[in-house]
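Here the complex is missing a single protein chain, while all its other protein chains stay put.
The letters A and B name the chains in turn, as written, and every chain counts its residues from 1.
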Amino acid sequence: MQVDRISSPLKLLTIALKTGRVTKKYPFGPPLLTESFRGAISIDPAKCWGCGACVLVCPPNALTMRFEEERAVLEYFKGRCIFCGMCADVCPASAITVTKEFELAATNLEDLKEGVIHRLSTCAVCGKPFAPAAELRDVMKMHPIAEEYANICPECRKKRTAKAFGLSFGANI
Amino acid sequence: MSAGEVVKEIEGKVVELGGIVESITETAVFVEVPRERVRELADWLYNSGAFLKTCAGVDERSINSKFAVYHIFGLDEKGLDVVVKISGLEGEALPSIADAVPAAEWCELEARDMLGLHILGHEAKPRHVLPQDWPEGVYPLRKDLSYDYRPSGNAEKFSEELPREVGLPIGPYHPILHEPEYFELYVEGERVVDVFYRGFHVHRGIEKLAESQRFTYKTIPFLAERICGICGFVHSSCYVLAVERAARIEVPERAQFIRSIVLEIERIHSHLLWLGIAAHILGYDAGFMHMWRIREPIMLLAELLTGSRKTYGINIVGGVRRDMDESKKKRALDVLKNVREEYKKFVEVLTAVPEIVKRATGTGVLPKSDARALSVVGPTARGSGLKRDVRKDYPYFAYKHSSFKVPVYSEGDNMARLLVRVDEVFESISIVEQLLDALPKGPIAVESYEIPPLRKAVGTVEAPRGEDVHFIITGHGRPYRWRVRAPTYQNIPALKVMLRNTPLADAFLTIASIDPCFSCTDRAIVIRDVRSGSRRFVGLFEGRRYASR
Partner (left out) sequence: MYDSIERKVKASIQSRVGPLGLVRSFLQSWFDLAKLLSKELVLTSYGIALITILELLFLAITVLTLQVFILAPQLQWIAALFLTFLSISSAFSLLRAVCLDNPFSSIGAFREFYITLAVEGFFLSSLAMMLLLEGSVMLRLPLFCIVALSCYVLSGRTPFDIAEAEPEIASGVYIELSGPLLAIATYSLHIKRYVLAEILSYALLKLIGITSTSFALLVVLLLTPITWIIFGVISVMLGRTRVDVGPITLLKVMLILMLFVFISMLLMVRQA
């Protein structure tokens, strides 16, 4: 028993001899990743609808959508991204893919931001821009809607519906 | 006495005290009693063998114009939670149950700090959770305070008081501590005679954040996962468990299995981490290096199964997001087999190093009676002879499909807690193997679910450090109140007992032996506190000592 107590710490040497050195050579060698690793995302602008589902579901608000005059910008800020992949799960157009990029350090904050710019279609009635053209196009692909109906902004659509409703009751408009 | 009879008895007692039983589910009983009688009920529950889990203060003024305090008790043998609610209008005094149940002191103080509740008996005690220069009259958890309110700091408010004996400051900066906390050890020579603790340096305001518009039910699991870096998955699991219980969502079996498997993998990695740290504290760096080398395949396995080494991100309300196919299962089993062999060989070496044995035995003793009074949880409790394990007492997820032992040692010293963790790793490996073999087919998440508002539920999960409690009151689109009680929160008051009469050299091992995770502990209410970024070492000699019990 006493001998055991002294010899057991010595077994450390045998364990060390057997395992050798385990330090990996990264960054002088490949990083240690598995196939399930989730890194930064990449958005395919051609497929993106501009629907904003990813923006709704992003926990840290790394994906944001802002509406400017003639366009909508979907901005992806890598600094806030937690690499959860919810956006890729939710995207109806499968435009978001999760890459294995994790070496993302940059010296300039703006370098970490990526944007997808959508042209907004304008309303056939009032002329104001209201929704990304890509979204309209893809929604129409899924559900056949009359083009003239789809190209009207929600405000004008409301007015039109109210008018039609009133007319059917014989109101004088 | 079966669970049904126990419920009947509780009902009877509550009615006798003039209260009402709000609802009964298969895991919990929700009652409300008039506030003058709560101490009697608490006394009766405690003496019948219940443990206090936590208490949560809630601002219910938008519902019924009152503030409420929910005391959550747990009856381990029956697997039943008893949630006792008392309420009062603003300014009315609420009685404290801390003299009947000493474990309640901390959470009542927190409710007082955060909501401005007037709790009898605690008026004179200084601020517990908020820093000293927090403005008077501003209560973070009240609904009328916006989540991004930031007060300006005022350093003069920190009062200074000279200590009587040599106060040895440990922290907030100290090489051995991984997270900022402040212990002041009062030593005589090399013997610690008293300790003063001030924590909550890393308040991040998670509970308030969850109530704000930034978050919804869908995104909170990710927030919960970041409460702690080592046991994050436990928090997100506990949260979804509480929500699923509140909304009565039926989660598919396969998802429950996957959750249990990942939880056990987290337990393995956490215990291996802790064993390495314990070796490092005792000066045995080779132990640290080798233990973490053995742990590395587990981290890789976690990444393979979930997509990320630590913040797994696979929990959502209603199931999980990532599945396990046959090849992953096989690789997992291989990895676990190797880890078990290497771990077994190394643990023999580790527990034979004479210095480790001599220094860990007999130090940091927590007697069983103190452990019971303070309701400690996890390996801290199991090292002192209390057989408490949430996986057995309040079964959740897929644990009922596996069989495992709960290691209990009765000496109550650091060595006992170390050995508990050593044994638990073996048990966890065995659980994962059993569950992987029995993995049922099926979907991994529910298709859709509804969460009705104003339902209450308690979720408890066994974290590597002990029992983690989440209390949810559902709201519209996001919780109305989310209370997180991390296991370390419950265990820190026990440190005062353990550190008494310990040699200074082993004080650190004692502090580390409860496996403190201060990120878990400090998560409470205040939002993105300016304080949490700045760690000024101001002489916080408040002269406040915990009353000797």
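Simple rule for what comes next: contacts are C-beta pairs under 8 Å (C-beta built on N, C-alpha and C of every residue); 3 or more make two chains touch, one makes a residue touch a chain.
Bear in mind the structure is a predicted one, so any value in this text is a computation, not a measurement.
Within the complete assembly, B:K358 is the residue of B:R150, B:K330, B:K358 or B:K400 that touches the hidden chain.
Although one chain is not displayed, chain A still touches it through residues 9-10, 12-13, 16, 19-23. Where chain B meets the omitted chain, the residues involved are 166-169, 174-176, 190, 279-287, 289-290, 293, 353-356, 358-359, 503-506, 508.
As a convention for this text, only the chains that are shown with their structure count from here on.
Considering their complex, residues 4-5, 8-9, 11-12, 15-16, 19, 22, 32-38, 57-61, 82-86, 89 of chain A touch chain B.
Those residues of chain B lying in contact with chain A across their complex are 214-215, 218-219, 222-223, 226, 286, 290, 293, 296, 300, 303-308, 311, 313, 321-322, 345-346, 348-349, 352-354.
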